[in-house]
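Here is the structure we will look at.
Removed from the display is one protein chain of the complex; every other protein chain stays in position.
So, chain A:
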Amino acid sequence: MRIRQGKLRLQKWYVPLSDKEKKKITRELVQTVLARKPKMCSFLEWRDLKIVYKRYASLYFCCATEGQDNELITLEIIHRYVELLDKYFGSVCELDIIFNFEKAYFILDEFLLGGEAQETSKKNVLKAIEQADLLQENEMGLFYALLAAVSTLN
């Protein structure tokens, strides 16, 4: 889950929960994490989970893990994801995630699946995404044409 000043920018759930539960958890978690001071440690126990979080500029990235999971490696999962976004968008900023939220999801799906690391190599993740982009660009000409057609009709 990624949040900023209480606004959720991106969320991904790896356990089935109802929308209501999700909203409740998000609210509580945002409050807890935002209340932390800069020098505090990046891990905290919350309910029966362990929260690992890190702040990048205006964005907090949080992962909720099970008590047994390795905290430091989770912290680096967050970092690697940020690196991936950074590499893909070229110096990523919050706006990139807002306007291209679907891309942020696609990158996440290539990196983590079902809550487990699928591919930790930066190159391989980005290769997969760029391949997809390539497919997209090939289709692009056609889209613009259609779009134009639609706009002239209107």
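Here is the rule we go by: contacts are C-beta pairs under 8 Å (C-beta built on N, C-alpha and C of every residue); 3 or more make two chains touch, one makes a residue touch a chain; residues count from 1.
Assume contacts and distances are computed from a predicted model.
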item: The complex's invisible chain, by UniProt name, from "AP-2 complex subunit alpha", "Proteasome subunit beta type-1", "C1GALT1-specific chaperone 1" or "Calcineurin B homologous protein 3"; value: "AP-2 complex subunit alpha"
item: Missing-chain contacts mapped onto chain A; value: 8, 10-11, 14, 16, 23, 37, 39-45, 48, 67, 70-73, 75-77, 79-80, 88-89, 93, 95-96, 98-103, 105-106, 109, 113-114, 116-124, 128, 131-133, 135-137, 139-140, 143-144, 146-147, 150
